[in-house]
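Here the complex is missing one protein chain, while the rest keep their positions.
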Amino acid sequence: MAPKKLIIDVQSSRNNRKVDINKAGVKGIKYPIIVLDKKNKTQHTIATINMYVDLPCQFKGTHMSRFIEILNRYRQGINVKNLFTILNEMKKKLNAKSAHIEIEFPYFIEKTAPVSKAKSLMEYTCRLWGSLYDRVDITLGVEVPVTTLCPCSKEMSAKGAHNQRGIVSIKIRFTGLFWIEDVIKIAEKSASCEVYSLLKRPDEKHVTDKAYNNPMFVEDVVRTIAKKLQKNAKITWFSVESENLESIHNHSAYALVEKSLCN
Amino acid sequence: MAPKKLIIDVQSSRNNRKVDINKAGVKGIKYPIIVLDKKNKTQHTIATINMYVDLPCQFKGTHMSRFIEILNRYRQGINVKNLFTILNEMKKKLNAKSAHIEIEFPYFIEKTAPVSKAKSLMEYTCRLWGSLYDRVDITLGVEVPVTTLCPCSKEMSAKGAHNQRGIVSIKIRFTGLFWIEDVIKIAEKSASCEVYSLLKRPDEKHVTDKAYNNPMFVEDVVRTIAKKLQKNAKITWFSVESENLESIHNHSAYALVEKSLCN
Amino acid sequence: MAPKKLIIDVQSSRNNRKVDINKAGVKGIKYPIIVLDKKNKTQHTIATINMYVDLPCQFKGTHMSRFIEILNRYRQGINVKNLFTILNEMKKKLNAKSAHIEIEFPYFIEKTAPVSKAKSLMEYTCRLWGSLYDRVDITLGVEVPVTTLCPCSKEMSAKGAHNQRGIVSIKIRFTGLFWIEDVIKIAEKSASCEVYSLLKRPDEKHVTDKAYNNPMFVEDVVRTIAKKLQKNAKITWFSVESENLESIHNHSAYALVEKSLCN
Partner (left out) sequence: MAPKKLIIDVQSSRNNRKVDINKAGVKGIKYPIIVLDKKNKTQHTIATINMYVDLPCQFKGTHMSRFIEILNRYRQGINVKNLFTILNEMKKKLNAKSAHIEIEFPYFIEKTAPVSKAKSLMEYTCRLWGSLYDRVDITLGVEVPVTTLCPCSKEMSAKGAHNQRGIVSIKIRFTGLFWIEDVIKIAEKSASCEVYSLLKRPDEKHVTDKAYNNPMFVEDVVRTIAKKLQKNAKITWFSVESENLESIHNHSAYALVEKSLCN
């Protein structure tokens, strides 16, 4: 909003508000970006982005337009690898000691139906959080829809069992590079069944049977995923949540495991 | 926003925009209101409200504050019976030929679990649309969450069947009075099973079995409801939608029947 | 969900529900699509899509997977020109008498700041509705954020005037082709000022002054746009809404003009 140097009256009149601001910047900008794709090299997507820096007490306001200029410069390729560069440029251009970026975007993967082999695209909501103080801290988040079938309902009933869509949300900190695709695979292999955009009749039978033979509570889903994440040597911290859109209630069942693996 | 009479410059300068406005007013006001309750006489709830009138081409702007004044006067009792009075007052106070009000609110009913008889409250999103030209036109809308179990999936599989939460949305025009409770009952009796906030173990077995023995496509749900609405002599028009939050997909299955019963 | 032919028991058992279904299909699928761009020929975007057909009373259920197959076939180019082809294929592949498609997507245009000439991208939410019975009916919708400054507040006050972001929503039916860019331009030229993602200091002065010198009620905005749309010979029907996120209230001011231009 407000370059400091030229508006002398405004800023001097408020010089006495000695409060450091943790984050000041722009929030909720929608921008087309290009991200890395494990199979196809790159993928066009559309992000919702927040960008902040700290603002020490002697400065009245930050320079909101500079965030957009930086975004313009980098939008053709945003990924875990160059997030540090972007954050560093934010620190420099805004004379700040810390910089933060939050990026949310839909990501698509082509999936193959289990029996008919019909192909379709599935959407996963992804997030990147980056913070740079003296060192950089990057978190990757992926939301993965799955099917869960209730073990308790199955046990009590002769034939059916209530089942529903669940939304698994995994967040990880890691060393090196980590593919979105690999996070998704961990989630999809850890539920009663994975979901697809396109299923023909034999596929529908297959996923029905698979879920029935693989009942899991919301607690089972997060534990199964947690065990896999724990074993991955690249991961230094994770949180895994699952929210089941219960078919027998109008609310969700929920579970969370969060763990630091540093030592 | 803008009383016409006192701001002579402003309005005269734009006198030439000869366009009648269909609706002008306030949108998205949140207000606590009291509505009728079939069992408990009244129910406190919180509404999101839109209020509009028409604005002929010779008037520059409507008087936005008067809508809120009318809302203040009537919020202690808003229902199908006095909606005409509110609309009529809107027409008068705003010198309009037509008035429109849209009210959305959560409504709660105490439900009893099928076996344990445990009691809990279920929330249903309700809507009232009222329009007054020469005569009044009122529509009541209710969203009812239900369970649906896929007949095709059941038929193909030895034991399980995919099932999910569905959201049934019924809208009706009618003569006389119509209770929200009666719309909800029609929807809940027309799905594979109804949903509850509180289910103990024997209840969970009961709803699992009931849904399994009563498989319904999204198309079956809307047809079953449509047949019941058609038979109700008070109903002059209806639309019934159902959106199934498919447990095997990340999108919904949807069906709609809309019908005028006037003649 | 459910091919009719193979599940004989299921369907025959319910043969007696004689209700025609207006729309049955899939809702809320997210898919990457490519749309036409006036300047750059094409633009990658991500759509939320609903696809429906009618279902006469003698058919129990529609074939949900076929919608996704059709979507797969056409997603590389979706536009006003080939919407008829898509709808026609929906009718054929699903043996229906009518087909409906609803597509919502963000669309980006590069804008140039008024003084500094700095470039940035602005996002506009666009919608395409297509229906095919015997003839096709296509509606284009665009949401355009603008600035509005209150004439009444300006008139009464020595210096300031309350102003706010407004969301203009234009829907049109038309003959031939109509560019999204041209709808956006009509909206942006009809408010107190247009908005930008990137404004440097001299730009900020420019838009502040421009809005102050061009005060408009929400009613003025929709009337100004309506007059322009009326004069466009290609447009056969339009609706124009504006919702002002009032800076002095926590609700919106709203106006709507809707008009058929056929004769």
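So that you can tell them apart, the chains are marked A, B and C in the order they are listed, and the count of residues begins at 1 in each.
One rule holds in what follows: a residue touches a chain if its C-beta (ideal position, glycine included) is under 8 Å from a C-beta of that chain, and two chains touch if they have at least 3 such contacts.
These numbers come from a predicted model, not from an experiment.
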| item | value |
| --- | --- |
| Residue of B:56, B:77 or B:106 in touch with the missing chain, whole complex considered | B:106 |
| Contact with the hidden chain (one of C:91, C:201, C:234 or C:259) | C:201 |
| Chain not shown: contacting residue from B:18, B:38, B:97 or B:200 | B:200 |
| Hidden partner chain, residues of subunit A it touches | 1-3, 7, 9-10, 14, 17, 19-30, 50, 52, 55, 60-62, 64, 150-152, 154-156, 215, 217-220, 222-224, 226-227, 243, 250-258 |
| Hidden partner interface residues of subunit B, rising order | 3, 6, 29-32, 44-46, 65, 68-69, 72, 106, 108, 118-121, 123, 197-201 |
| Touching residues on subunit C - with respect to the absent chain | 122-123, 145, 147, 149-150, 152-154, 156-165, 193, 195-197, 199, 201, 204-205, 207-209, 211-212, 245-251 |
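Heads up, the rule we're going with is that only the chains that are shown with their structure count from here on.
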| item | value |
| --- | --- |
| Most central chain, judged by mean C-alpha position against the global CA mean | C |
| Distance between the centres, which are taken as Cα means, of subunit C and subunit A, whole angstrom | 28 |
| Between subunit A and subunit B, centroid-to-centroid distance (C-alpha), Å | 34 |
| Residue numbers of subunit A (touch at least two other chains) | 123, 197, 199, 201, 204 |
